[in-house]
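Note that this complex is displayed minus one protein chain, with the remaining chains in position.
Chain IDs A, B and C follow the sequence of writing; residue 1 opens each chain.
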Amino acid sequence: MRRWRRFPWEFAPVSELAREPRPPYVAVIGDGEPRGPDAHRLLEWAEEIGHALARAGATVVTGGLGGVMRSASRGARGAGGMTIGFLPGADVSEANEFVSIPIATGLGVVRNLVVVTSSDVVVAVGGGYGTLSEIGLALRMGRHVVALSSWRVESDHRIGGPYIHRARDPREAVALALRLAGRLPLTT
Amino acid sequence: MRRWRRFPWEFAPVSELAREPRPPYVAVIGDGEPRGPDAHRLLEWAEEIGHALARAGATVVTGGLGGVMRSASRGARGAGGMTIGFLPGADVSEANEFVSIPIATGLGVVRNLVVVTSSDVVVAVGGGYGTLSEIGLALRMGRHVVALSSWRVESDHRIGGPYIHRARDPREAVALALRLAGRLPLTT
Amino acid sequence: MRRWRRFPWEFAPVSELAREPRPPYVAVIGDGEPRGPDAHRLLEWAEEIGHALARAGATVVTGGLGGVMRSASRGARGAGGMTIGFLPGADVSEANEFVSIPIATGLGVVRNLVVVTSSDVVVAVGGGYGTLSEIGLALRMGRHVVALSSWRVESDHRIGGPYIHRARDPREAVALALRLAGRLPLTT
Partner (left out) sequence: MRRWRRFPWEFAPVSELAREPRPPYVAVIGDGEPRGPDAHRLLEWAEEIGHALARAGATVVTGGLGGVMRSASRGARGAGGMTIGFLPGADVSEANEFVSIPIATGLGVVRNLVVVTSSDVVVAVGGGYGTLSEIGLALRMGRHVVALSSWRVESDHRIGGPYIHRARDPREAVALALRLAGRLPLTT
């Protein structure tokens, strides 16, 4: 898998900027305050996923707050990566300390749409109803979803377009996400 | 079940208006262009549901366009009911002819949030990814969902709050919806 | 000026519903908590405008809360009219008691876009920055604005499309609004 140079504009003349693709954006979504016996494991998984995505050159996109959002951002920053956090409110100081590009949207619950639409692919780690709505919005906007210990969703009707791909562990989740972000065929 | 007087303000002095509750608002969501072998049946069900809701005094809320939205509105209007349609665009003429209160939101895909949040309970009839996102948003906003031949949704984690209630036929869907809208206990 | 029958669907068979136009929707916008020496006068004007709009058969649209929104709704209901209130939150009980169709949007500040886009014309009575943003959004969405003791807005550049029309009193504001809602020529 090729690596993206992280900040190409530092080295390229303006005339060449247009030809540089941006790195893949991968959203990591999940509970802002996970509870129950699985909570600790979900946070560890989110951090591992963020770290591996950043190492592969991807930008990690989250909702910018706590829990899974913070762990994924922490993992990515630990690997030198860039993290974007779309906050619901108007105050940028709500962002967790591992968000490098904090975006105060002022959108409230509508900010969830931006998290998934701005990304090439979405990884869901656990999660409650907020995560379910983001999964639905992601599919609605044409983005594939990788689910790790997250929602199972089935319909009586045939649905075309993107899918939910179930991963067994963080490693598989990252491999799937990078493949889907690159729009490579889903074989091997 | 008690019936709501439909337009109480016609008969009541302004000083008494505050005490009249509004009728229950029930959203009916589903595909704007259902296809496949089930399409005809889904549209019939939506019309039957709209009709029964209106007969019980409920206001039927939809996304205002075709398919399930139009059939539910048609059923409600046939029973003398009121129908609200939240359109994605800025042009009110996009509404189907059975919407009595057409609302041009200008919100695009964000209008789905308004459809479910403005309602006391949501009935999903079949549906694709748009419907899945509305189900997720409804639960996220604290609204119960009644599903008829629609999405099955499961999580590995315990989730509190509202639920998806599966109905076997339109009759049961309406009974469940009216009970949930009235916040009556879910027994019997 | 012709009067619209208020609830045509009560009397018409379903097959004829499509041909009935909906009544004009007129938004009345302004401060939710007006202060200063003008506050009382602005509220009186809003009530007078709501009353006159409803008498002419128009539906009054507001943001559903207090101040100018409440006064305009109160005026309209006093004349037997229908009032729609788009609330920012998810709780319908936030609506003032003179809203007949309360819509809990869940949109936060974005609900302002729905107030103006859903209406045929917008009347601004006084108002602060929220009102200024609604005036801008109304013009952006192609709606004319009638301003009574409200914002004066000028550009160095030529702008096509709708305009801000300044009214000297509530009577003139209503006459202008009804003419603009009916898309009649602005003569006389």
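One rule holds for everything that comes next: a contact is a pair of C-beta atoms (placed from the backbone, for glycine too) under 8 Å apart; a residue touches a chain by one contact, two chains touch by 3 or more.
Treat the numbers as computed from the prediction; the structure is a model and nothing was measured.
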item	value
Which displayed chains the unshown chain touches	A, B, C
Contact with the hidden chain (one of B:109, B:159 or B:175)	B:109
Residue of A:114, A:132, A:164 or A:180 touching the missing chain in the full complex	A:114
Footprint left on chain A by the chain that the document does not show	7, 9-10, 14, 17-18, 22, 74, 77-78, 80, 82, 84, 90, 92, 97-98, 100-107, 110, 113-114, 117-118, 141-142
Chain not shown, touching residues in chain C	36, 38, 109-110, 113, 126-130, 132-137, 139-141, 149-159, 161
Residues in chain B touching the chain absent from view	106-110
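Note that only the chains that are shown with their structure count from here on.
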item	value
Shared interface numbering between chain B and chain A [over half = same, under half = different]	same
For chain A paired with chain B, centre-to-centre distance based on mean C-alpha positions, whole Å	32
Set of chain A residues in contact with two or more other chains	109-110
